[in-house]
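What follows is a single structure, written as structure tokens, with notes after it.
One chain of protein is taken out of this complex; the other chains stay put.
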Amino acid sequence: MDTSVTLANLEEHVDKRSPLVLGSETFSSVTNIVSRPMEMTTPKAWWICFLIALSGLGVLGAAIGYLFWEGVGVWGLNNRVGWAWDITNFVFWVGIGHAGTLISAILFLFRQKWRTSINRAAEAMTIFAVICALIFPGIHVGRVWVAYWLFPIPNQMAMWPNFRSPLLWDVFAVSTYFTVSTLFWFVGLIPDIATFRDRSKGIRKFVYGLFALGWRGSHRHWLNYERAYLILAALSTPLVLSVHTIVSFDFATSQLPGWHATIFPPYFVAGAIFSGFAMVINLMIICRWVFKLEHLVTMRHFENMAKIILLTGSMVGYAYAMEFFIAWYSGNPYERYIFISRATGPYAWAYWTMVTCNVIIPQLFWVRKIRTNLWALFIISVFVNIGMWFERFVIIVTSLHRTFLPSSWAYFKPTYVDIATFIGSFGLFFTLFLLFIRFLPIVAIAEVKTVMPEADPHGHDHGHHAKGGAH
Amino acid sequence: MQSENNQEKSGKKYWRSLEEMAESPELLAQMKNEFPSGAAELEVTPGVDRRSFLGIIGASAAFAGLTSATGCIRKPAEKILPYNKRPEDLVEGKPQYYASAGRFGGSVFGLLVTSYEGRPTKVDGNPSHPMSLGATNAFAQASALEVYDPDRSQSVLKKGVAQTSGRPDAKLLKTTLAAAAAEIKATHGSTGGQGLAVLLEAVPSPTLLGLLREFQTTYPKSTVTIHDAAMRWNEMTALASFGYANAHLFHRLEEADVVACFDADPLGIEGDVVRNSKMYATKRKSVDEAKTMSRLYVAEPTFTNTGVVADHRLSLRSSAMGEALLALAVQLASKGLNLPAEVIARGKQVSTANEKWLKALAADLMANQGKSVIMVGQDQRAWVHALALAINSALNNLGKTLVVRSSPLPAASPLHELTREINKGNVKTLVIIDSNPVYTAAADLSFADALQKVQTSIHLGYHADETGVACALHFPRSHALESWGDLVSSDGTAAIVQPVIEPLYPSLSDVEFLAGLMGNTKNSYELVQAQWKKSTTGDFDSSWRRWLHDGMVKGTVGETFSAKPELSKLAQQLEGLGTSPESTSTQMELRLVLDRSVYDGRYANNAWMQELPDSVTKLTWDNAALISPKTAKAKGIKTGDFVEIKLKQDKEAILKIAAFVVPGVSENTVVVPLGYGRSFNGRVSTGTGFNGYSLLFGENRFAFGADVQRVSGTYELATTQEHGVSDYSYDTTVGKEAVESRGVTREITLAAIKADPSLEETFKKFNLLDPKKHKTLLWTKTNTTSGNQWGMTIDLNSCTGCNACTVACQAENNISVVGKKRVLKSREMHWIRIDRYFTGNVDTPDSIQAVFQPMACAHCETAPCEQVCPVAATVHGVEGTNDIAYNRCIGTRYCANNCPYKVRRFNYFNFSKENDADNPLYAMQKNPRVTVRFRGVIEKCTYCVQRINAARVESKIRGEDIIREGAVVTACQQVCPTDAITFGNLADEVDSRVKMLKALPRNYAVLSELALEPRTTFLAKVRNPNPELESSTQL
Amino acid sequence: MNQKKNLYGVLAEFPTAPAIYHACEKVRDKGFTHWDAHTPFPVHGLEKAMGLKASKVPWIVLVMGLCGASGGMLLQWWINTQAYPLVISAKPFFSWQAFVPVTFELGVLLGSFGAVFGMLFINRLPMWYHSLFRSERFEKVTDDKFFISIEARDPKFDANATSKMLSELGATHVELVEQ
Partner (left out) sequence: MNEGDRVTPIFPKWTNHIPTAVAIGAPLVLVSVVLAVWYFFSPKWTDVGYTPKQPVAFSHQLHAGQMGMDCRYCHSTVERAAFAAIPPTETCMGCHSMVQAKSPRLQLVRESYQSGKPIEWVKVHMLPEHANFNHSIHVNSGVNCASCHGRIDQMKVVGQAQPLSMGWCLECHRNPSPNLVPKNQVTNLSYDPAKEGYVPEKDPHRLRGVNPPQHCSGCHY
């Protein structure tokens, strides 16, 4: 057994740092572990969480119903601050919706095999987050019943959308992102649904069978399947970067001091990854604990994610600093004023909350002990998400409430409807996620198997391999 | 969804609201009753057109059956109700214009009323009338809504109880009036009117006053009392003391190079504001060609519009004005002006802290003898007026910049004399013509109690107001747009008041009322004609028609006094005038002022005026106790705190009122605007502000020795600037940002213009980016193609912040009222707002200056709002207008966010629908040419595109592609009393005035460094400081 | 032995990845054409062992992607210059810079449609019924067992011989499957 590291087997060695699947798991034991949530009798905890989430969803429905009935005025918005919690929530959720595809696509392209046991849940999270995000641009318009004018549909008015508007780019970007992520997720699911199909009985067998599309593990299929999956990953990578870039265009391409900044695209993407991974950590810690996935979702996964958070968190912090520098360096009085007022004005509290949660707290991850302590991981990740919500709030509201003409300076106060809608969106998110972990494989079974030592067709003798290669 | 569609589909508000009208039967009943069968004058009175109304009612009835019959794909069926007989000069959908006149804020001027199918929708100035010259003030604009006041009196009241059950009753009105006349005859016929008193406002109406004389001949012993907020008693007394009996002053600011105002507000709310502003503006506009400008000195206790535009403003308490004027006299005398020795002697006794200021003023006055004027506020004591007149006369200004004219008003006694008589028990019957003394009388008179001592009190009023319900008998009064009348302006020009609509409810005009009380049942039309027949020689009908057409009677009424005053008389005035402690003391002074929005309270039930932001405080829906930051700090008072103002004279009065800290108020002074806190149950006025009259003692609106203390509790004040900020110095820091850091409002001096005519150097400090560098775009502009290219300039040098444009825009463009709660949320809808910035140090009131800047959509050529709209609802018109198609808007509000001027307004709720729910009659004021906006869409200034389109149609029919200069006049431009707003066709090479103005060096674009190339640009404000005082100004 | 008419083929079960790998090499070398390997996960390099050609999916993606992108740009060009040219912020009617994002997104969208549906098409999926689903043991193919199926229609197919060959290749279990 040669242990010398050559380019050929470098990747393997890197991966042997610490095993991705712990214990003495076999293929079937992996299958069993992952199938457990689907086969076990529903735990009480799940029911409790589900009911809470469901009531949250109810709140969302009520809030939106009231909004449609009364008009956008039920929110705290005004003629100076035309956007506030609505778009803040939108950007917040889109941001969260980035980790999934990022893990699946980018880490896949970089052959980061440790992704395999978390990517499925992350992708699911992505899709649900994007669903939550899509709500807000939908409901924030004054006349929802004509919102379909956003799409280029031939009509008797001979009118078309304005393709110069970043908001329209958003429509295309986010809906594309949603579609592609969903396809990506489903394609990944097919073999595992087939697994469930072959394990379950009765109506479930039928339903799983339906979605398994008759998958029979044929290697002629695997060939095209893997190619398609790779290409999807390759397509998703620029896509995921473009989505938050375009979201940031909503602000970057505008006029307003505090919005009109070229740093936004990279800064938003970093922020998105930042918040996304935080959310993944939160969710995975819970799933791992509830469904006993310790052997599949290992501390190494968490540690890697913590490192990414540390990195992106520092990028975000750098962006904050750079904004101030540019504001000062540009000599543009509006720009200067807006940033001074951010840090010292009526919304200073929001600004400093953001800085604390996003820049200072994540620095704790430099310490390995904290990085590897689930409690610390969980709490810090929560802070990160609070901070990232405030980042969007600060960017949107503080910029709008101190624009060019001092005569038009105003203050924004949220109403209880604002708050209800936001909380409700979490209800929707968790409802979907709970359904997911109950009925679908939260870990990519087939993929995990590929990274197990037994998966290597030449695992036993190298000589044979050499011969096989010679053919 | 269907319902949504219905409500948003109803483009023309006017029709839609009728559906709603039709649903309230009692309203229909009322409207049907508006038309007494066989009203004789219909045929001969254009505009009063009952059939159109029958049409409307028919229409509404038709709609009533249909509102439910919807739901299919096809639009619901609509009905058309043609006229039965079309009136002579009426063309459906075309406005008709009628010349009339009105009295607003104590000034009489000619009007031009716009009417659609018999609905007056807008009131503008009559261009050919010397007192309006086409402009009006905000009050006149608001009268277009006033006529549709939901709470106007609709029936006879006895002891405050309505005599009709819901349905207004014309017959009852007549019979009750006859009965009242009979009763008066019975009680006073024998005694020749002993114990009979008439109380009326200072209405200079020949017909009314003729009838009054008639009345007095019938009842010789009867007394006449005039009670009016605008009545200048002290000035009259002063003039009388010089032998000018029953006279008033008329100013000619067009002649004045130096104007000194002592507690006077000729450009704001006092006297002939519209004319004064026009004339004042001519002396400011001369800066461009002649490089000359008048100089305006103002001494005042709180910012008035005049004070804001002043070149030099002295913060001085009202009680110190007299002394200041004496000191000025001394200064003048020392410069050789011939004034009575006693005056100088008296003047030497006073010590004033403002010697430098007065010295400079004196020098200016001496240098401009015959070309200067000193104006004194109506609240100043008689001797101050006398002194001012003396000085004016000595300066040889009399007859040049101001003239003494005989007043058309009869010799009458003020209210306190009447009250005394009542309390003595000498008044049996009191006739009150359209006056509300119970609310507006001074507190120490306690007129309400006195009124109870009168056996029969008969009241005529537009509202069943405080007085109306207190009187034994109350008659509903017709609106000025509903009845015939006549008025004489202060310059003597007479005009016929022409009705435009049948009274909405059976009611009486002043003249009908007074005539009726003499048993004369003629209607206003006959009465007015009768009056004018007397004074007409030759063919009456033809001259009558000409008067109606011109909107005025050529040749003036009343004469001017040419005799010079005997200055020696002045000495007596000053005798026994002890040195008043006021000027030096640090005790609080209370100053009560007429409100710029509701005047003396008569517009308190007018939603437009209530929501109109005060010129200086930007306060809506309330008044408040104005206190200077320094004093407030000393007393620990913040904006919104409740304060208690105690005033102890022979009685003690207390008012608990919210405080509002605002720069420019004199130290140790509290200013309370009058007209709020009314107790009559108007659905608009109720719950607005605090009643300042409860602090009014005697005739003078300022009192010394008030006690102001902060008390527990706070009150929400809705301002449209600095929303809800309670920081003392906040508004001046805002001003600093705007004026100094951002160059939003550009202020230069006459000296600077003379030194640097191109202003390139002067403007450098304002330009964040060299204007030459703006044009570097990344792409070539897609130019708009039409031969008409619209543009606007706003001259900050002329603007007096009078708010007329805001109301005019509201009237023209069907802009909704949102109410106090939503103003608090900064959701007000005004398309044109007037930004006000303070500069200077809040701790030294003299250093505080303010500047106005009207701000509306600037129609940028590279409009940032357009590119961000995802559905292309707001795009550029070929004529350079920034269009918005309301029914394409889906309401993302992105455009509003991206608008650097923040001039876009969003319909957060269905405001227009709510307005109509509150009062269906408002719908009748709506301009049928302008879409009424609905929930969820953005709206903003359109450059009055409906007027542009109307003009385009006409010019195209005429066969011209270029629209002529002057064919399109925006509502704001039309109303502006200083012609600060100019709009026109930039592509018109020949005679485009706006093009010429844009070529001036003063012309600049706000935020020019953003390269928005706005079509609305501003002309920099120019102040003309006296070199000797340069240091004390902010420049 | 009687050759059943409705025979689908023979199904052989293998315990491990290496086992099926080597088995495939042999079957490939024996020149079978209508046969397949079934595994719970993509066994690394098995396509080589089976001698499969590269996938065609990338070509489909390329074509679809290009259609999406060019179609997107074309649509925007048509709307802004032909259908209803509107002056917006005085920008050129064809502001291609502003049209890039939508063009890109549409390219990606159709590209990924190509990837997914192209893959399904080539794989003839969904195919809910398949003869192999008749075998109970075959349910383990999605768990931990590896299978080789050789179809009856393969010219080299002979129920007995093929079964025998497969068991020699190390199949732990061999069975015949009907259609």
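Chains here go by letter, A, B and C, matching the order in which they are written, and residues are numbered from 1 within each.
Following the convention adopted for this analysis, a contact is a pair of C-beta atoms (placed from the backbone, for glycine too) under 8 Å apart; a residue touches a chain by one contact, two chains touch by 3 or more.
Every value quoted in this text rests on a predicted model; they were computed, and no experiment measured them.
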For the chain that was dropped from the view, give me its touching partners among the shown chains. A, B, C
Residue, one of B:T931, B:S1008 or B:N1026, that touches the chain absent here: B:T931
Residue touching the undisplayed chain, where the options are B:G555, B:G636 or B:G959: B:G959
Of B:V878, B:L986 or B:L1000, the residue touching the omitted chain is B:V878
Residues of chain A in contact with the chain that isn't shown? 154-159, 197, 205-206, 209, 214
What does the interface between chain C and the hidden chain look like in terms of residue numbers? 1, 11, 84, 86-87, 125-130, 133-137, 139, 160, 163, 173-177
Contact residues on chain B toward the hidden chain run 8-11, 51, 54-55, 58, 62, 73-75, 77-86, 91-94, 875-879, 881, 883-888, 929-931, 942, 945-946, 948-949, 953, 956-961
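Note that only the chains that are shown with their structure count from here on.
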Based on which chains are in contact, what kind of graph results: line, ring, star, complete or other? complete
State the chain with the largest centre-to-centre distance from chain B, centres being mean CA positions. C
Between chain B and chain C, tell me the centre distance in angstrom, where each centre is the average of that chain's C-alpha atoms. 81
Would you kindly tell me how far, in whole Å, the mean C-alpha position of chain C lies from that of chain A? 29
What whole-number Å value describes the gap between the mean CA coordinates of chain A and chain B? 59
Touching two or more other chains, which residues of chain B qualify? 864, 867, 872, 875
Among all residues of chain A, which ones touch two or more of the remaining chains? 159-162, 164, 168
Residue ranges of chain A in contact with chain B within the complex: 70-73, 76-80, 82-83, 140-143, 145-147, 149-150, 157, 159-162, 164-168, 171, 250, 253-256, 332-334, 337, 400, 403-411
Can you check the complex and tell me which residues of chain C touch chain B? 86-93, 95, 98
Across the complex, what residues on chain B touch chain C? 779-784, 861-864, 866-867, 872, 875-878
